[in-house]
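Only a single protein chain was left out; the remaining protein chains are all shown in position.
Chains: A and B, in written order; residue numbering restarts at 1 for each.
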Amino acid sequence: MNGSVILQQFLTGISLGGAYALIAIGYTMVYGILRMINFAHGDIFMMAGYFMIFSMAVFPWYVSIPVTLAGTVLLGVVIERVAYRPLRTAPRMSVMISAIGVSYLLQNLATYIFTAIPMAYPSIPFLKQIFQFGSVSASLVTLVTPVLTIVLVIALMQIINHTKAGMAMRAVSKDMETAQIMGISVDKTITYTFIIGCLLAGVGSILYFTDRMTVYPYSGSLPGLKCFVAAVIGGIGSIPGAVVGGFLIGISETVLVSLGYSTFSDAFTFILLIVFLLFRPTGIFGEKATEKV
Amino acid sequence: MKKDIKKRNTILTIILIGIIFAYMLILQLNSASHSYAISIIERSAIYAVVAVAMNMLTGFTGLFSLGQAGFMAIGAYVTAILIIPVESRPTVYYVNGIAPWLANVSLPWWLAMLLGGLIAAGFAALIGFPVLRLKSDYLAIATLGFAEIIRAVIAAPGLNQITNGSYGLNTIPGYHSIFTPVIVSIICIALMVMLLRSSYGRAFTAIREDEVAAEAMGINLFKTKELAFIISSFFTGIAGGLLAIYMRSIDAKTFQVTLTYTILLIVVLGGLGSVTGSVIGAFLVMGGQEWLRFFDEPLTIGGVSIPLFRAGFRMVIFSILLMVVVLFWRKGLMGGREFSWQGLINLFRRIPQLFRKKKSGEGAKNE
Partner (left out) sequence: MSEDILRMENITMQFGGVVAVDSLSLHVGEGEIVALIGPNGAGKTTAFNCITGVYEPTNGRVEFNGQTMVANCPHGKMKKTYAGSHAGEYTEIVSRTPDKITALGVARTFQNIRLFSSLTAFENVLIAQHMHVKTNFLSESFFANAAFLDKMKTKPKARQEELDMRERAHELLREVGLSDVENEEAGNLPYGIQRRLEIARALATNPRLLLLDEPAAGMNPQETAELSAFIVEIKKRYKLTVFMIEHHMDLVMKISDRIYCIDFGKMIAEGNPKEISSNPKVIEAYLGEADHAENN
């Protein structure tokens, strides 16, 4: 394997990792606040893919992108409203089952509406431009993804650390009841969290599918799980952690595929998860929590 | 008085069992014309085993494990590999050939199934060490991950000569009689019920109720959870074997996460912590999936075709049902209780009362 091949793989890995990182942030934020795995997040990401396909059929790309993002955000907020909010005081297992139910529903709904046959993802002309660096060639999306990811994460960190809404999010994730007593509207804060998470998932979806070129009803389920793993590895609740985890998983997946172990690339993610849960259950950036008796 | 009720219940139970077996006998004797009903009953019985096994973990021990599809895959593959007739193996493994040491190894179906269950249990024992220390949602995602790993291993090219990789296995000899899968399922469920009713089963429930208190009462958390996990996986493996024989051809895609979700739906619908609930849930879900098939067919009323009815609509209805149960009817059908004749009788007695109450309620409104 020569240098340019390695560089090529590295670029692909970073690009995939960037998309994963954006989705992983959604998981980590929701988990940080609601202490639940939003099993439907991967399917929201899949639906965003379909939204893009249909809006591109009508609008030019610069209109389609905001339409897609708006649709994704709306979907996420509706799901939270209908499926999670009524269960706020219910046992954690019920909420998790509800999330699995939503995931199941979205997959079946997508199969019903769009059929199980993979649909071609429209190409956004400027993202598909090919660049040539010596013997390495890459489409623009490969370069845009990591850069955009970093920019969005920095912006997000600013929001969380320096705005009132961000402060509310931090407070609710530390202690929901106390935050409520302090006059923070928990429901509103959770809605904001879903808006941000879905917005990033929408961006991630555009970048991911531009690279993959097809969408089908189950194309969100495995990437979704992988991104949750990324969030766990990075330390659940930590946004930089989710980014690092996303890149780690994206790069290792690309490496495994390029070495010819593509059947194991999915399994590897879970092996990584189990190794982390065993030796560093709080992840790379996670805090330790003790249970009170 | 108490004895009378007991006697009545026994008689009712015997009558019920008699009716069920008579019905199955009728189906069996006319199996050609009833193949559809037979197939639904067989499938429901098999899913009932997995559902009870999952309930043992989720509903009784409070361990939210999502690895069912993986353990079923192990059971199914072990059973299938060992019972495919030796003479048809070259055709099954026509691409890669079968490993020489395996080529002539063949077992009777029940022994193969038992072995499948034991291997699944063995895997569970190994997996349990790292995984059972985790808290609820981490446990769910880790077991789900393990199921995916198992699936990846089965489909791996390195195991082509054993599992036939992505080509899957076929020409698995099927059931000759409806009684075979039904009786095996009944035995499996009975064994699980017996365990759940023993002191070990009570220890499971204690862990579900309060881990800290259970530990303070001298219950070893890890050992007890491991026991529940191993036993549940054993029966899940057996159910996988049953499913392989039922389906007659399997591949790694049969055992995707959706399979686990379907089982979860059965358990939730029937009620977490209720064995009879899971059994009833299995028959409702499997029967319902068949019955709802008309949703997938184009429907025309008076020459106007209703646009909603086409392929996939059934599953949408189905997942909406699941959501309705989860959101509005969280306890499921049985809500942690078991079926009892007294409960059924009380239910029938309550029906007229319900109507009366409704009427009086309306009366109040009118005033």
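One rule holds in what follows: a contact is a pair of C-beta atoms (placed from the backbone, for glycine too) under 8 Å apart; a residue touches a chain by one contact, two chains touch by 3 or more.
Everything quoted here is computed from the prediction, not taken from an experiment.
Among B:Ala69, B:Leu82, B:Ile119 or B:Leu195, the one in contact with the hidden chain is B:Leu195.
If you put the hidden chain back, the residue from B:Ala53, B:Ala80, B:Leu134 or B:Ala206 that touches it is B:Ala206.
Listed residues B:Ile5, B:Ile20, B:Val95 or B:Ala216: the one in touch with the omitted chain is B:Ala216. Annotation for chain B: contacts to the undisplayed chain at residues 191, 194-195, 197-200, 202-203, 205-206, 209-210, 212-221, 227, 231, 336.
As a convention for this text, only the chains that are shown with their structure count from here on.
Centre-to-centre separation of chain A and chain B, using mean CA positions: 32 Å. Against chain B, in their complex, chain A makes its touches with residues 35-37, 82-83, 86-87, 90, 92-94, 96-98, 100-105, 107-109, 111-113, 115-116, 221-222, 225, 228-229, 232, 263-264, 266-267, 269-271, 273-274, 277-278, 281, 293.
Residues of chain B touching chain A in their complex: 58, 62, 64, 130-131, 134, 136-138, 140-142, 144-146, 148-149, 152-153, 155-157, 212, 257-258, 261, 264-265, 268, 272, 310-313, 315-316, 318-320, 322-323, 326-327, 330.
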